[in-house]
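Let me begin by presenting the structure, written as C-alpha cells, before commenting on it.
Entry: chain A
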Amino acid sequence: MFNQDIVKPENLVYKRTDVLTDNVMHYCPGCGHGTTHRIIAEVIEEMGIQDKAICVAPVGCSVLAYNYFEVDSLGAAHGRAPALATAIQRLNPDHHVFTYQGDGDLAAIGTAETIHACNRGENIVIIFINNGIYGMTGGQMAPTTLIGMKTATTPYGRNVELNGYPLQITELLAQLPGTYFVTRQSVHTAAAVRKTKKAVRQAFENQKNKKGTSFVEVVSNCNSGWKMPAPKANEWMVENMFAKYPIGDIKVDGELVQK
Partner candidate 1 sequence: MTEEIIIAGFGGQGVLSMGKILAYSGAMQDKEVSWMPSYGPEMRGGTANVSVIISDERISSPIISQFDTAIILNQQSLDKFESSVKPGGVLLYDPNGITNPPKRTDINIYKVAATEKAAELGLAKVFNMIVLGGFLKVKPVVTEEFIEKGLMKSLPERHHGMIPENLKAVQTGKELVQAVHTL
Partner candidate 2 sequence: MAKELKLMKGNEAIAEAAIRSGCDGYFGYPITPQSEVMEHLMAEKPWEKTGMVVLQAESETSSINMVYGGAGVGKKVMTSSSSPGISLMQEGLTYLAGAELPAIVVNVVRGGPGLGTIQPSQADYFQATKGGGHGDYQLFVLAPATVQEMYDFVFLGWEIAFKYRNPVMILSDGAIGQVMEKLYVGDYVPRWTEEELRKNAPWASFGKPADRKHHIITSLELDSAKQEQHNHKLQAKYREMEEKEVRFEAINCDDADYIFVAYGSSARIAEKAMQLGKEKGYKIGILRLITLFPFPKKKIAELSTKVKGMLAVEMSAGQMVEDVRLAAEFRCPVEHFGRYGGIIHTPQEVLEGLEEKIIKRK
C-alpha cells in the first residue's frame, strides 16, 4: 500500500474533525483542554449540528477556545458565559449553545450566573474544566483548590481558616431542579476520554430534546500550574483530585444517582 492509498477517504481510520480549526492550540502539553476541545468538536460533527452550534468562551486558559472551534463563537466577560448562553439559547431555541468554562470562571466570579442559569433550567450545555487552579494568570488559588495545595496565592498551602473549603459546585448544581444531567469525567486515559465523549454526546442530545441544563465537569491536570511533569500531574490528579471530586454521573435524566 502506498501513501496515496492510505490517505484515500475509504482507507482512513482516524481523521481530525473539521469542527476544529487549523490553529495551533496554545495549551501546555499534557493539559486536558485540547482533548476536551476535540471531544466537543467530534460530537458536534457526529450530530451534524455545526451550523447550529454556538460556543461561548470564558476568561481563563480557554479564553481563546473560539480560535479552535470552527463554530460561531462569542468571548464572554469573566464568569458571564451562562448569561450570554441563556440569551442566545432563548433567542434561538433550536440552536446548540454551549459554554466552556474553567473553575475560576464558573465557580468563583461567575457563581451567580452559573447557579441561576442552571436553576432556570436553561437548555444549554455547560462544559466545566476543573483543574483546581488559575492557570492563565499564573497559578493562583481557585475555588476548587484542595486543602493544603500550594498555589501562587496560597504559597504555604490552602488553609481552611484563611481560604475556606474547596467548592464542590457540581454536586451543588445537581441539587437544582433545572439541571437534567450532571456528570463528572476526566480525559487522562483513553478509557476516560471515551466516557467523557459519551457524556458530552448525552449533553448535546439532551439539549436537542429540550431537557434543560446539561453539565459536564472534566477534572483535568494543570501540570505547569501544579509544577509537575504531565505524567506525574495525572498521577497526582487521580490520587488527590479524584478523592475530592469523584468521577461518575451525579444526575441522569433529571434524577440524582449519587447521594
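In picking the candidates, the idea was that all candidates are chains of the complex that A comes from, given by their letters.
The rule is short, and it goes like this: contacts are C-beta pairs under 8 Å (C-beta built on N, C-alpha and C of every residue); 3 or more make two chains touch, one makes a residue touch a chain; residues count from 1.
As the structure is a prediction and not an experimental result, all values here were calculated from the model.
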### Query
Candidates 1 or 2: which touches chain A in this complex?
2
### Task
Report the residues of chain A in contact with candidate 2 in the complex, numbered from low to high.
21, 50-54, 56-57, 63-64, 66-67, 69-77, 80, 83-88, 90-92, 95, 112-113, 116
